[in-house]
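Note that this complex is displayed minus one protein chain, with the remaining chains in position.
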Amino acid sequence: MSDTTDTTPSTTFDHDTAREGSHAAERDFTPDGRPLPPKRDENLVSSVSAEQVTGEASLWSEGWRVLRRNPMFWVSAVIIVAMIIMALFPQAYLWFYNGDPNPDGVCTLSNSVNNPNAPNGGRPSTTNWFGFDIQGCDMYTKTIIGARISVFIGIIVTTFAVVIALIFGTLSGYYGKFLDTFITRLTDIWFAIPTILGGIVLLSVMGTRGMWQVAFVLTVFGWPSMLRLMRSQVISTKEEDFVMASRSLGASNMRLMVRHILPNGITPVIVYATIFIGSIITAEAALSFLGVGVALPAVSWGLMISQAQTRILQAPHLLFFPGMALAITVFGFLVMGDALRDAFDPKGR
Amino acid sequence: MSDAGEKELHLGGGEAESELRVDLDSREPVLDVRNLVKHFPLTQGILFKKTIGHVQAVDDVSFKLFPGETLGLVGESGSGKSTVARTLLRLHEPTAGEAFYRGRDLFKLSHSEMRAVRRDIQMIFQDPYASLNPRMTVGDIVAEPWRIHTGIVGKNEQRGRVAELLELVGLNPDHINRFPHQFSGGQRQRIGVARALAVNPSVIVADEPVSALDVSVQAQVVNLLEDIQNEFGIAYLFIAHDLSVVRHIADRVAVMYLGRMIEVGEEDPIYERPVHPYTQALLSAAPIADPRRRQESDRILLEGDLPSPSDPPSGCRFRTRCWLFNQMAEEDGDESRIGKCLTDDPRLEDRGFDHPSACHYPAERQIIETVEAPA
Partner (left out) sequence: MSTATTSPSAQSSTETIAGRQVDPGAPLLEVENLRVEFRLNTGTVVANDGVHYTLKSGETLAILGESGSGKSVSAQAVMGIIDSPPGYVTDGSIRYRGIDLLTLPENQRRKVRGNHISIIFQDALTALNPVFTVGFQIAEMLRVHRGTSKSDAYKAAAELMDRVKIPAASERLDSYPHEFSGGMRQRVMIAMALALDPAILIADEPTTALDVTVQAQVMDLLAELQDETGMGLILITHDLGVVAEVADRVAVMYAGRIVETGDIDDIYHMPAHPYTIGLMESLPQLDVKGSRLVPIPGSPPDLTRRPSGCAFHPRCRYAQQVCVDEDPALTPPVPGMDRRLSACHFSEEAINVRRR
């Protein structure tokens, strides 16, 4: 434990009566001759002082202490780090894998699960861990490569949503009045459009559908909830006495927002953003499954699941591996969100 | 230290009263509040807000604060005492009125002019848990005034000055890098005092500074505030609901009820010879911490609750709960005397006693028997 206890006696207080008599035996008497208790023994040996200053250094380190002790945090952290490495450096998962007969990315139809003569019928084996898909592509390689679009879209969309929330949510909550009315009504209207439905409409009229287009569309429909959370945090924090105190000192609006309101209001947003990454990854998969996500020849888990749908009974591995990858990733982010909330925002539970 | 503390006035009736007035007027007030009004609009509607009424939080309140003195502002919840404080510091914009600080009307200052004046008028808050930013160290909190008002204390000297201030308020200067939640309630309130002292203010507005603290710790903070006043001659506007604490610390006392100031005067007259029926009831309801002095028999019990400040009673605002009003209504059976209470709004003015009050029928009444403290 990094708890610190201050054991140096405080210099604050006068045991003024105690100063004079240091001998325990020396007694005073009341005017009518009754005995009074002895003055405080100046040489008292005690491990505690009247004033104690205790606890963790800061709220962040206090939170980190709680987080460290939570096994679910470590489980989700491992998952998230593994998935981010997979997205950034897929080679880290492929260099030791010898099952893919076509590491250059071109697939051989003879390996397709539709071909009865394919190795092991295209199903998972000790050489081809995840089997082959209909085009004869190695499923392990595809699953690893597919992480990039899913994870990137989740992070890109969340980053944009957080930035929008930080700027407009803070301004809206801090200044109130017309700006706030305008922004909150706008989000109300936006809330009425379901993300997936809006995504389908917007994406189906787009010419090209790459990662950035999908990320753009999900940002367009996903930003309001984050903004509303940020705004309500700012509104409740700006009424706190410490903000009032700084305001009465003459602090500028910028100082109040940056030094006082944001640091104290941001934790629920961080927690929500973590969970938001998970739900955006799911949304991307849903759009791909519905055929309006990233277009072929891109590789994404949603797309793989979509392609698996015609062969689910004959070749369940086509669904299983990308499905599991997706589920584990989303699970990782959701659990991380919960762990962060327990540690940094216990009130929000 | 100014002459505020030295006054020993035990004045009775009319002739001595003019003497008191001369005495008060001969001093230059550091803060002169005139006819302060703060109404909060009650709104309805989503997109286009419509005002459907006003909460009359503070209505026509005037008072003066003299250098080095403590003016106690007492009242129950809903009396508007905290709104007075916050409006003075322009944490709320006033609806009407003037507040002169060294000859300048605070309410007419531009934001940048006000910023400069804020150095001189500091505030201490009620809740020592809420009034310190939990993400900042004690050093940063106490030094914040210098980051806002640059040029008072140079960057390099700040740490040393913070340590001095912490020592002044009775905290260990080694704790400069600690965070507020590591301290106890009383220690946190000391941090708040240190922050207020950082810019050498001439006025401190203390909004219930000790009411969140335990009795044993409360006395530490009260003593600290007294010591600081003696050392630096700071004037306090001390807002509290605890009449005992106010009696202990205040030189003058102002009593508020439903947004109005209803009686104001030196500490002794208010506590020993109150003339307003509300002040009398308030004093009578306050428990006395001595079982031998239980005052069960002659306690004035107020009936009912505070009326809504958005729709205050006509005439005298206190009449709906006034024991004197009820007594007169019973005695007369008509409106001969109480008619005035129903229609005329009593102003806070001289009514032939040693201090002003806002009642049509003021009468001295001794509620508590004061004893001198044993040496």
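Letters A and B mark the chains as written, and numbering starts fresh at 1 in each.
Definition applied: a residue touches a chain if its C-beta (ideal position, glycine included) is under 8 Å from a C-beta of that chain, and two chains touch if they have at least 3 such contacts.
A quick note: this is a predicted structure, and the numbers were derived from the prediction, not measured.
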{"item": "Selected from B:200, B:223 or B:314 as touching the chain missing from the view", "value": "B:223"}
{"item": "Identified contact with the non-displayed chain, of A:39, A:123, A:238 or A:317", "value": "A:39"}
{"item": "Omitted-chain contact residue, chosen from B:96, B:342 or B:368", "value": "B:368"}
{"item": "Full-complex contact with the absent chain, from B:88, B:121, B:281 or B:316", "value": "B:281"}
{"item": "Touch criterion as defined above, residue of B:85, B:243, B:262 or B:324 at the omitted chain", "value": "B:243"}
{"item": "Contact footprint on subunit A, counting only the chain that is left out", "value": "5, 10, 12-15, 17-18, 24, 27, 30, 34-41, 44-52, 54"}
{"item": "In subunit B, positions touching the absent partner", "value": "76-77, 184-187, 214-220, 222-223, 226, 241-245, 247-249, 267-268, 271, 281-294, 296, 299, 301-302, 304-306, 368-374"}
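Going forward, only the chains that are shown with their structure count from here on.
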{"item": "Centre-of-Cα separation between subunit B and subunit A, whole angstrom", "value": "46"}
{"item": "Touch list for subunit B against partner subunit A, complex", "value": "46-47, 86, 89, 91, 114-116, 118-119, 122-123, 125-127, 130-137, 144-145, 147-149, 167, 170-172, 174-175, 177-179, 181-184, 187, 192, 195, 199, 220"}
{"item": "Interface residues, subunit A side, partner subunit B - complex", "value": "6, 8, 10-13, 51-60, 181, 185, 240-242, 244-252, 255, 259-260, 263-264"}
